[in-house]
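Note that one protein chain of the assembly has been removed; the remaining protein chains are unaltered in position.
Chain naming follows the written order as A, B and C, and within any one chain the residues start at number 1.
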Amino acid sequence: MKEIKLKVNHKDYHVAIEEDMRLLDLLRNRLNLTGTKEGCGEGECGACTVIMDGITVNSCMVMAFQAENREIFTIEGLEKGGRLDPIQQAFLDEGAVQCGFCTPGMVLSAKALLDKNPKPTREEIREGISGNLCRCTGYNKIVDAIEKASEYRKEE
Amino acid sequence: MKLHVVGQNNMRVDAAAKVTGKALYPEDVSLEGMFIGKTLRSHKPHACITIDTSRAEAMEGVVKVLTYKDVPHNHYGVLMKDHEVFCSEKVRRIGDPIAFVVAVDEEVASKALAKIKVEYRELKAVFDPEVAMHQDAPKLHGESNIVYHYKLRQGDIEKGLEESAVVVENTYVTPMVDHVFLQPEAGVAHMEKDTIVVTTATQYPHFDQLEIAEALEVEKEKVKVINAAVGGAFGGREDITLQIHLALATKLTGKPVKAVYSREESFIAHAKRHAMVMTYKTGADEEGKLKAMEARIIGDTGAYASWAINIMRKAGVHATGPYEIPNVKVDSYAVYTNNPFGGAMRGFGATQPPIAHEQQMDMLAEALNIDPISIRLTNAFKIGSKTATGQILKDSVPLRQCIEAVAEKLGFSVVSRGV
Amino acid sequence: MALREVYKPKDITEVLQLLDKYKDKGKIIAGGTDLIIDLKERAIDPEVLIDIATLEELKGIAFKGSYIEIGAATTFAEMMDHVITKEKTPALVKAARSIGSPQIRNTATIGGNICNASPAADMLPVLLALDASIILKDLEGEKTILLEQVLKGKGKIDIERNQLLSYVKFKAPVDGEGLSFEKLGFRKALAIAKIALGVFVEVENNKCKEIRIGSGAIHNRAIRESKIEDYFRGKILSDAVIEEGSELFQEEVRERLINRSSGEFKREAIKGIFTTAMKTALSTIKS
Partner (left out) sequence: MKKRGKGIGSIFYGTGYGNGFPDVSRSVAVLRKDGKVKIYTGATEVGQGSKTVLSQIAAETLGISIEDVIFICEDTSITPDAGTAAASRQTYNTGNAIKKSCEELKRKIIDVTVKASGADAWEEINLRDVALNHKGQILKGEGEFIAETTEMKDETGQGNPYWPYTFNVYGVEVEVDTTNGVVEVIKAVCAQDVGRAINPKLIEGQMDGGFAMGLSYALFEDLNIKNGEIKHNKLTNYLIPTAMDVPDLEKIIVEDPEATGPYGAKGIGEPVMIGVAPAILNAIYDAIGVRITELPATPNKILLALKKKREVAL
């Protein structure tokens, strides 16, 4: 048992963890943020993607104790005042959501990509989400949505 | 008829909950005081077994270890009841469920699995469906491994082939593949007075309800299936995986029980697309008009039938492709082997034959020096066409329109054969 | 899993003390992208994890005289964006970019890639081509050793349990020297290398003065293909010579992988990927 402090979605947490716990287990089981999903447990599918200190990581490949004093963003942290983030809105507008299991990870990869490269080409978008596997959409409408999101973000 | 909602790009009614992470998939559901369940699966393809769960049951934190002895009616299956909820005497594939540990948490459940002793007395196994069809091959269920044989006959195949200017013969092989829906199987079961409630992700909640009720020998109304958000299916969630295990566990312990499969367990637990060996002989006249098509399709349904009968029938009906062929002979078989079991996957038996018939068409075209578009337009179904089963296509047959649209967009023309 | 203690040390000395204290019960974790899978599959069963992911002393890329030194905890994403690697060793950037996915590149480190010692590791062929060395520290001091000498086999690396792989260093390529990286994978991302090659070549008055070929996924570890190197040294690197050398390489691969199911394929494919790697290396030479 170990106590750690970390910030998740702008909120400070002081939480007890097990030494062998993964960041994914900490988010889902201790903080009940079940929007972050586990699709493979091997760092392959990206369904567990979160943003840690500004960069995307597979939270199944980060130990919980490694998150001490770091800032984490999960899908639940994107809405501001009940209003969807432009990326979430673009995913809805472009029909980029089907079963939804890859969507949280996909949205966060898109956010990290756009934060670094506000006007990416379709190829750059494809590389930006190349760590997020999807079996339903065939990716094209997700690429459309991220293109649309870069326009929405410009207007803000 | 002016339509104002049909034809519109309405926003998906379920998208907002999914894009905000609020949608609840079964693994996201946790109940007060719940136990964790884990399945022990066979790692031998064909063996007689004896099970000793005593050391697991004695472990601290283990609530119960379920085996076939706990199951009122140990048989289930979508068509044939050839599955066992837990294997009693024999395992027929790697991954067959043998026991289900119910424990206070994940770690105890995993440790307990390792404490269950299974003695395997290996039996001769068969993995090649063509070998499995022989009388002397090891049998999995009953007297024969041939689950089903579909016959399609139209016209006179010999005459058709003789009259053909060109006949092309080849064998095509497609492997078993997996649905890889992103959300691994998960479920939570709990009691609401005397009703068993199973929350899971399934393609047919009412059928899961029926199979649970039959296995536990309770009335259907005493079972309620809640279909949480489903993380993709593609046919892979038509067969039972953990639903009966969870229902039985909650019924016998009175406490909520949750199980979540790892990706590796998902790979060995659920059905696969049937592997098929398809031998085709197709004949056409000088102008590329199809005269005859003979196909022998062998489907490997692995250790259990699941939808093999409907799937191999669909393969047989669709073996011709969307073309009018006067003389047709098709035999499609579903055969048991000790491979993982074959079941529904997107296309349900009609996905494999096009790998054959569309390449046969191109080979005929090449032999007759016709381009691939023309040979398809010559034979393509249209309103009034008769299929090989004698069915008249009476309405909405825009196949030629589809071929022409694709040909035009891709700039198809007679192209060199890559020589 | 009997993991009892986890540490996030503030500096290298504290890391070394922990390593010395726990010896084979302690394990370094940086990106964790290989280690956590090993933990899950019980391939390893450490009692103590020592996290160096955020240890500034072990991060960063810098010139040390004519050498470039990379901290072992530097991630592939950092290597892809750094002015020195982008300017001096674009092949190393290409190798980093070919690894896994953005999420993996944001956490996986060059030190981790070396210590995991996968035969198909994407970074090792280029580092071998650069004749890189690694700096190992322990409580007594530090030692510099050629990377090639520590790679012993699949997952086997010759580093003591109380030693910390701290830096990787290699001479920065200069005028007259070229470097390339080529990888054959079955997917455009999240692709394990089927063949990986790093080629360093130095040309002087049109002759091959020095050549180093690092290979991955065609042996039980990343190695230097010395037999092929010997063929090229001193020759004019014409198309015909490259053709001949590539056919020698095919023969070498055929023998080496004679009873491997992938042998026939890799023997066929090595010709094209090696030819591309050679020609690219030559094209990067600035005279």
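A few comments on the model shown:
Note that in this section a contact is a pair of C-beta atoms (placed from the backbone, for glycine too) under 8 Å apart; a residue touches a chain by one contact, two chains touch by 3 or more.
As the structure is a computational prediction, the values presented were derived from the model and not from experiment.
One chain is not depicted; across the entire complex it touches A, B, C. For the chain left out of this panel, the touching residue among C:T13, C:T144, C:S226 or C:S262 is C:S262. For the options B:V85, B:L161, B:V330 or B:L364, the residue in contact with the chain missing from this view is B:V330. Touching the chain that is not shown, out of B:S88, B:S144 or B:N227: B:N227 (per the contact rule at the top).
Within the entire complex, the positions of subunit A that touch the omitted partner chain are 39-40, 42, 44-45, 95, 98-101, 122, 125-127, 129-143. Listed for subunit C, the residues touching the missing chain in the whole complex are 101, 184, 186-190, 192, 194, 262, 264-265, 268-269, 271-273, 275-276.
Listed for subunit B, the residues touching the missing chain in the whole complex are 1, 3-14, 45-46, 93-94, 125, 127, 150-154, 170-178, 180, 201-207, 209, 221, 223-228, 230-235, 237-238, 263-264, 267-268, 272, 310, 313-314, 316-318, 321-322, 330, 337-340, 344, 346-348, 350-351, 354-355, 357-359, 362-363, 372-373, 376, 380-381, 387-391, 393, 395-399, 401-403, 405-407, 409-412, 415, 417-419.
The definition used in the following text is that only the chains that are shown with their structure count from here on.
Between subunit B and subunit C the centroid-to-centroid distance comes to 43 Å (mean Cα coordinates, whole Å).
Inter-chain spacing, taken between the CA centroids of subunit A and subunit B, is 32 Å. Chain geometry summary: the mean Cα position of subunit A and that of subunit C are 30 Å apart. Multi-chain contact residues of subunit C (touching two or more other chains): none found. Of all residues in subunit B, those touching subunit A in their complex are 9, 11-12, 14-25, 27-28, 179-184, 229-232, 234, 262-263. Listed in rising order, the residues of subunit A touching subunit C in the complex are 2, 19-20, 22, 41-44, 46, 49, 55-58, 60-63, 65-66, 68, 70, 109, 112-113, 127-128, 130-133. The part of subunit C that touches subunit A in the complex is made up of residues 1, 3-6, 8, 29, 31-33, 36-37, 39-40, 49, 51, 53-54, 77, 100-104, 106-107, 188-190.
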